[in-house]
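I'd like to ask you about the structure that follows.
A single protein chain has been omitted; all remaining protein chains appear in their positions.
By letter and in written order, the chains are A, B, C, D and E; residue numbering begins at 1 in each of them.
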Amino acid sequence: MADPLMLWISALLVVVMWAAALSALLLKSHLAAVVSTSLLSLGLSLLFVLLRAPDVALTEGVVGAGLSSLILALALIRLGLVGGSPREREVLSETVGDKPVTERGSQQ
Amino acid sequence: MGVVGDLFLLFGALFCALGALGLVRMPDVYNRIQAGTKAVTLGLLSLLVGVAFHQPAWIPKLLVIALFVLLTNPVGSTTLARAFLRSGIEPWKRGDKR
Amino acid sequence: MSTEWLPLVVALPLLVAFLLQPLAHWLGVRAERPSPVLYGLSLMTIAATLWITLQLGSDVIAQPLSVTMGGFNTPVGINLYLDGLAYLLLLATQLALLLLWPAGAAVRTHVLLLVLAASSMGLALSGDLFNLYVFYELLAVATFGLIAASPGRAAPLVSFRYLLLSGMGSVLALSGIALIYSHSGSLNLADLSMLAASGEGSLPIAAFLLILVGFGVKAELFAVNSWVPEVYSVTSSRFAALLAGVVSKLAVVMIVRILLLLFPQPEATDPLLLLGILGLVSGELAAWRSNDFRRMLAYSSIGQLGMIFIAFSLSLELGLFAGLALSFHHMVVKPGLFLLLQQPLSRWRVVLLILFALSLVGVPPLPGFWAKLALLTGLVEVGGWLNGVAAVTFLVATVVEAGYLFRIVQRYYQEERPIAGSTSSTVAAVESPWGWEGGVALMLGGVLLAVTLTINPVTEQLQQIALQSGDRERLISTITVSEVE
Amino acid sequence: MTLAIILYTGAIGLLVIGLAGVVMSSHLFRMLLGLVIAEAGANLLLILAGYRWGGAAPIWQAGQFPTTMVDPVPQAMVLTAIVIGVGVQALAIALLIRHRHYSGTLQRTGGLNQLQADLDREAGVRHTRSSDAPTLNPLTEVEHVH
Amino acid sequence: MELALLDMLGIFAVGTVILSLLVGEHVRGGQQLSLLYLLQLVIVSFMVSSSESTQFSSALTLELQGVTMSWRLDGLGLYFALITVATALFVSVYMVGAWGAHYRKQGGSLPLLHFALSLNVLTMLLLLASGDLLSLFIGWELASWSAFLLMALAGGTALKSALRYLVYAMAGAMMVFGAIAILVVEAGSFQFAAVNSALVQLEAETSLLLLLLVVAGFGVKMGLLPFHLWQASAYAETPGPGAAFLGAISSRLGLFAILLVLFKVAGGGWLNQSLAGVSSQTLLAWVAVATIIFPTFTAMRQNDARELLAWHGIGQGGYMLLGIAMMDPLGAAGGLLHVFNHATYQAALFLAVSAVIYRTGSSDLNHLGGLVVRMPLTFVTMLVGIIGLAGLPPTNGFVSKWLVYRSLLEQGEVLLFVGAVVGTLGTILSVYKLIHNSFLGSLRLEHQPIREVPWTMWLPMLLLSLIILLSGIFPGVPLQWVSAALLSIGLPVPEFNLGGVVAEGGSLDMRIISGVLFAGFAMAALIFYGMGGRSRRVNPLDNYAGGHFLYAANRYHYSNNFYAGLMHLIKPWYRGLFQRIEQAVVRLLAVAAGLVQGIYLQAQAGRMALVVTVLLLWWGSYVGQGGGGL
Partner (left out) sequence: MSREHRSMAWTPLLFSGGLAFMLFSLFMAVPFGEPLMRVGGMIQQTDGELGAANLVTAVVLGYRALDTLGELAILFAASTSVGLILTGVKQRTVSVECEELGELFEQASTLLLPLLIMVGFYIITHGHLTPGGGFQGGVIIAVALFLPTLAGRGAALLNHRLIQQVEGGAGALFILLGVAALLQGESFLQPWLPVGEIGALFSAGTLPLLYLAVGIKVGAELAALLTHLSTNVPSPEVPR
């Protein structure tokens, strides 16, 4: 019933989405994880187009792939999770200035 | 008209494909960015032109899209490149491992 | 007043919530300072919804009413359904909010509380599955914010853990809704209830189970209730009272509504019974073992909710009545306990505490006894081994409950003795004024006693409501009547 | 049929991967990502519930609504769900930021141990005994000459 | 609504409760309360002595939840009510004067104590007057909780004991609650008659099990054997007069309820039924004997006078149940009569110990002694009391025990008889310890200056002693009440006269026995004084032990580690079996609680949710194959 093109595209998208989901959970780098979720949303958005849901696709694209990733990325910065190299961390800690308060916490 | 439009479309698709190829082939991140930006920008624009030939009524919207692409693609790639540079990734020199 | 005005109960608090922050700017109110004006405005809003409810709801027990939103007929549009149960819940929510509204709160807290109010009322009223989900999420989000805003370093993590659990629940509930929708093509409760006869297989039960687990998070259902002890011990006693007293009941009643209307098959009640037993056991035992009073009350709340689930699983008129009675009883008692435990215990406060504790344990002739009696006789009457297990568990749990609740008295002696060392007159001098919390607790104690004295009419009324809310035909006819209009 | 299997596999897979991520991650941020993934899966499930073979998008085309179109209601529901999801996500991140500000860690267990300690301290509980022994036990504390 | 006599009683009881809060603050205010108790006693006595009616109904009926609740007092209830109100009267008089002032000075709340006492009386009367299962259960719960109030008053260790009591009492109440729920659902009504017919219709074994459950539940309150651990400490820690009240009558309510359900509701025949080959009568009798023996010997080991008495209270309950379990005229009468007798001497003893505490500040049997020279009236009370407790003539304790023994022998229950006698031996030994260690021997230095207690305290004690003796000599008076009680629950009534019981195998006439006894005393006195004997005062220091003269610094009073040899002998029997069982249950519960708490303390809460969801879904797919709605 379904035309084979749709079949193959959706299979591809599903594989991509699975991979994105798994890598979002398994990759060491938090930044990569966020990018993976973005990719997942993008795939989902395309799938929505395929499923004749343009409204939802647009929303998923804008909200899921765009806004949500933006929020997550901002969170990465504020949580100090971004940056693998020492240099990057140094820059970030200069910029963000969000030092954990463990010392104070352990005193109380 | 239709033929010209088709030609533009083909041209655009070709450049997009080339851009994609560049992503794979290029040796380092800066080169890949450049391939992904330059070729794809051109490809996209020609795709837009091709569409414009097919659907003249859409021209205003297409113009806006073109403007958007022109604005964001270079800026985005530049910013990315700067970010990479700042985070300490050295540009590739001939003879380096890929 | 036309019944069409009913949605204002939801819309009005939202409207005020939207406008509160701009208003604060206009008034030049600082966010962190208490503002009598905004406090008054919020209270007036709730009072207005109370007024609307009272205007509309005087005879809903005789004739429930359904209001369609946007003038669309029911299966297509959303409808609000006001029957006796919803009416009581509305009143309880509004009164609880009026009584427990924190006076010295920041502007944003007022806003979130208003949202909380709107969503609670929406939950009580809504007659549409997905709309219930939306209001449930709204309630959740407002709750997270309010929890996280409470003082203490633990609050954000507690709120986050609650959020994750609730999010998991939402995902499951959403897939349950998807299952129902793909199975029936409709979302309206009355409509689904009409369709309820035409399904088969494990699909409806599975859908119900998913929804049960999803919406059970707020109802403190077993296995999705690990947020309870943490949350209740970080929030202010007023908010804990609100959550334990009203919000959990709203979620329970929502689940029960869905159960009664959509899943009449007997298999659907068994998991409720099972989870109720587990909740009862785990809650009461953990309460017995817990080492501070806030968490003890929290665990005890889990146990009580388990009891309520057991009652509702009977799904008879009797079970429904017992469940409602237990719910409303818990709604009065648990806030009282939370409010009183916050303060140093003086002699009269401890008397009040003991009153609440006695009722919770089920000492006649306090209302708790009648509710428990109804539950026990219901369990025995329905029979079956699982119900037998439930009955035994219930009895043992009551013993455990008595065992830990009265440690509060111990605390009183611990607190009082050093003071009262010399003469008894110092005790009277130390007796601090009641304060607002104490006053509310006193009021709740008064309610408890009043119900004790008027137990007959109260239970009669409750029985009628139980009868009504278990009446599927009536729901369908009420909603189709409004379809014609 | 194949398409159905593929799509449902995708949707349910996402949902379950997400839930497993929430349950098994040892880092709070990854738990949140797991929730986001699970929500995506649930949304896809809802959309699938409204898909129709050969249906068109429910939009006025050529002077009329398509005769076979996909169900618009689940689409509206998913719209709502997506927006709800992003709101919850933002809130969660704010909570994480606040939590890290207080405790300096985003690890699951470390935070939890600290949480219990915090709760105990706020409740005024001192751990003098082993935590395995029930404290304040009304039955065992009464000693008798027997 | 016309006020019936019972309503008057109720109004007075309620009035006492209210008044206790108003006037309790003043030490003298208790007098009004005593007056009210007296009024109640008058009413109850009137009802007891009334010949025209055996049952007094209350005009008040409550229709609650479709259940008609009614109250009425019949013979059984009247008998217990009489004891209750009378004890309350004595106790309240004791509390009024010096003791009350003393208590208040110690930091206790006198109004609260008065309130608790009067509340106990009220709730007990409610229980005694219950006319259906619902009012029975309500009365039961109320009485239990007001007893808790009385026990918890002192705080500290008393509160711990009270909490322990609470757990036991709730466990018992819940057993009863469960059984009642089943019965009521079967019968469709709370009325005794309906329940009775439902019991008949049920399977015999089910009925019996239910009844035994009820007996066990009510038995908790009277300290039947596996459930006795709570009682001693809880009663002992209660403020003096309160302990007297509780020890005298409160725990007997369990017996009352058992009698009511077993005989009045169920019809009595059930005891002859057997369950798994054991006749329930035998079962009950052996439980009763165990309840006699174990606590009695435990009592012997106590070094605190109040604990000792409280442990005896448990043991004496065994005699009552044992007698009634025999279900013959003598046994039943003996068992029931023992309730009255025990109440009298237990109250007297507790009051006496309380008087000792009032003066010396201690009830530690290792640190008392020789008080007889300072507190002779208290000594007399205690002497009479322990004679009663030991069951020796001419006190009333002898009568009831004699009846029970006779019944046992007549029924041929030799083993039970031996058990009971062993219990009595233990009683005699331990009460001797009580009086010896506190009143005999040499007076301690620090106790030199004390005096006899004021009259408000010794008057009730002496009156109680008088009652013990009089009702011992003329047991016909209480037997009259007992027979009315037996009649009302359908048990056989022995033939009796003023002096005792007339039975085929041999009658008992206490008048003769006492006459002989007193004649003997008189003769002894005659001989003693006739022979010119005079008591000679000896300086307590004029004494030596082991070749050493004793000085003021180390007075010799062999109270410490009393009965060391006997204790050594029976030690293997006392390894705290029940305590260990209790602890094991608590541990088990604690482990279970720890496990379930672990669920809530998990680092990853969602794990449990996931597991439960999957299990539920699996179950759903399993169940759902059968088809269903939606």
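The rule we apply is simple: contacts are C-beta pairs under 8 Å (C-beta built on N, C-alpha and C of every residue); 3 or more make two chains touch, one makes a residue touch a chain.
Quick caveat: nothing in here was measured; it's all calculated off a predicted structure.
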Practice item. Kindly state which of the options E:V185, E:L202, E:L566 or E:L601 is in contact with the chain not pictured. Key: E:L601
Check your understanding: Among C:Q94, C:S202 or C:Q410, which residue is in touch with the absent chain?
Key -> C:S202
Exercise for review: Name every residue on chain B in touch with the hidden partner chain.
Suggested key: 64, 67-68, 71-72, 74-75, 78-79, 82, 86
Practice item. Name, in rising order, the residues on chain C that touch the hidden chain in the full complex. Key: 2, 4-5, 7-8, 10-11, 14-15, 17-25, 29-32, 67-72, 75-78, 106-109, 111-112, 115, 118-119, 122, 126, 128, 130-131, 134-135, 137-138, 141-142, 144-146, 148-149, 156, 175, 179, 182-188, 191, 201-203, 206
Check your understanding: Which positions on chain A touch the chain that was left off?
Key -> 1, 53-59, 62-63, 66-67, 70-71, 74-75, 77-78, 95-98
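Everything that follows uses one rule, which is that only the chains that are shown with their structure count from here on.
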Review point. What is the shortest path, in steps, from chain C to chain E when you may only step between chains that touch?
Key: 1
Review point. Going by the stated contact rule, which chains contact chain A and chain E alike?
Key: D
Exercise for review: Determine, using the mean of C-alpha atoms as each chain's centre, which chain is farthest from chain A.
Suggested key: E
**Study point:** Central subunit by CA centre of mass proxy
**Key:** C
Exercise for review: Using mean C-alpha positions as chain centres, tell me how far chain B is from chain E in Å, no decimals.
Suggested key: 96
Study note, to complete from the structure: Between chain D and chain E, the Cα-mean centres are separated in Å by 59
Practice item. Would you mind listing the residues of chain E that make contact with two or more other chains? Key: 160, 163, 166-167, 590, 593-594, 601, 606, 610
Check your understanding: Which chain A residues touch at least two other chains?
Key -> 105
Review point. Which chain E residues qualify as touching chain D in the complex?
Key: 157, 160-161, 163-164, 166-167, 229, 232-233, 298, 301-303, 307, 574, 576, 579, 582-583, 586, 590, 593-594, 601, 603-604, 606-607, 610
Review point. In their shared complex, at which residues does chain D touch chain E?
Key: 19-20, 22-24, 108-109, 112, 116, 132-134, 137-142, 144-146
Review point. Can you name the residues of chain C that touch chain D in the complex?
Key: 130, 134, 137, 140-141, 144-145, 148, 152-154, 156-160, 163-164, 167-168, 170-171, 174-175, 177-179, 181-182, 185, 187, 230, 233-234, 288-289, 291-295, 403-404, 407, 410
